[in-house]
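Every protein chain but one is kept in place in this view of the complex.
Up next is subunit A:
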Amino acid sequence: MATKMKSRWADDEEDAELEAQRKREKEEKKRAKAEKQRKLDEQAAQLRLQEEQAAAAATESPSNQRELSSRPSKRRRLSPESAVPQTDLPPAKLLRFPGVEWKRCRSVEDYEKLNDIEEGAYGWVSRAKDMTTGKVVALKRLKMENAQDGIPVTGIREIQTLMDCEHPNIVALQEVVVGEDTSKIENIFLVLDFLEHDLKTLLEDMSEPFLNSEIKTLLLQLTSGVNYLHNNWILHRDLKTSNLLLNNRGQLKIADFGMARYFGDPAPKMTQLVVTLWYRSPELLLGAEKYGTAVDMWSIGCIFGELLTKEPLLQGKNEVDELSKIFELCGIPTEEAWPGFKRLPNARSLKLPKNPATHGSVLRAKFPFLTSAGSSLLISLLALNPAKRPSAKEMLDHPFFAEDPKPKSTAMFPTFPSKAGQEKRRRRGTPNAPVRGAAPDINVVDFSGIFAGREDEEKGGGFSLKLI
């Protein structure tokens, strides 16, 4: 498969053919969109008509509602039909709101299951087809842990956050459907746009990493999605390659909002038990209770590194090991570089060398092929001090994306065979997302155990971590 992919890159004819096909598809989509709009307009007109008829009927025979009442009181002038929003007022300068409503959940039986995409311990995602429209979607079943508390709040939040979002780089939630037996709501499914790949599986199957131009396109999409989230006060809190979906048109969409949360300014106290270990920022590992958008930016840095090498950047075995891997790569935190870090709960239990042999980041050395703009971006994303990391907005304006090679247009993205579209996939490369429960308390015992061993080991490495 790898060689086939390679040759595809060189094959101009095939490229041209593909290009032509994409054009056709685009045209087709345009037509479909126009048709959809026409239908919508028609429906809207229909609805208005019904509204008017309903209102007319109600005013014509007001006795309808009164017949049954024992006292047709004065209050009746407040008839509900006058509450119907007027549709024929001049729209003028006033803001109009979209007419969203709420609708009862449909049944999952309205979908035909095609194949499983992922079947985990409790997670379950499959490809399915809407039997009325024929549209292919992904069905994600909500995890029902702690059923004694009813429908899990994480699930409700995941749904609400997705419903609130509308952005090309965020997976669209079309609806929520439930099991056929509605007397008990136990089986709840998110109906999502289906995308052929997730980046994790894709990277595992590629023989060569993405090209720099492709990495830029992926990062730009990821970052504009994250920028949208942060602008809307949403932290994703679980950015990692397996939660980034890619379709065959080179479009990236952020998925898995199971950890997402609205945040305020100033930051509220939140659990540190978020973000899969390998993508978890040092402030979280050190137990910060107040944190913000910078935790997502750290994860983007980890993803950047992973895209460059196809390998997760910081594969710690546990919290302590993750921290020491971070310090190895990004340097030892100092009071000047990160004022106040020593006051973080878990920082008290670690003692850092006063005069380490190597001080700063070894990132530049680890990625020698990256331009200086590229490595400066990576280094800033992986700044130990969260305040030093760029915001998503700042990242989008970074010179790295302006210099050659330019980001590849998504239309020119290569296509890859899709596992999700066919057979069941097996994968458990990354540690699972953190389980909810008590916050991780990196306890002293934990530290001593691991750092005691590491101390000798790391002497030559230029720094050591010690327990007080």
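Keep this in mind: a residue touches a chain if its C-beta (ideal position, glycine included) is under 8 Å from a C-beta of that chain, and two chains touch if they have at least 3 such contacts; residues count from 1.
The rule is simple: contacts and distances are computed from a predicted model.
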Name of the absent chain as recorded in UniProt (options "Cyclin-like protein", "RING-type E3 ubiquitin transferase", "UBC core domain-containing protein" or "Dolichol-phosphate mannosyltransferase subunit 1"): "Cyclin-like protein"
Candidate in contact with the missing chain, chosen from A:175, A:204 or A:403: A:175
Write down which of A:150, A:168 or A:339 is the residue touching the left-out chain. A:150
Contact with the hidden chain, among A:160, A:315 or A:415, goes to A:160
Check the options A:207, A:232, A:309 or A:409 and report the residue that touches the missing chain. A:232
Missing-chain contacts on subunit A, rising order, are 47, 50-51, 54-55, 58, 64-66, 68-71, 73-75, 78, 80-86, 89, 93-95, 97-105, 149-151, 153, 156-157, 159-160, 163-166, 175-176, 178, 182-186, 188, 232, 268
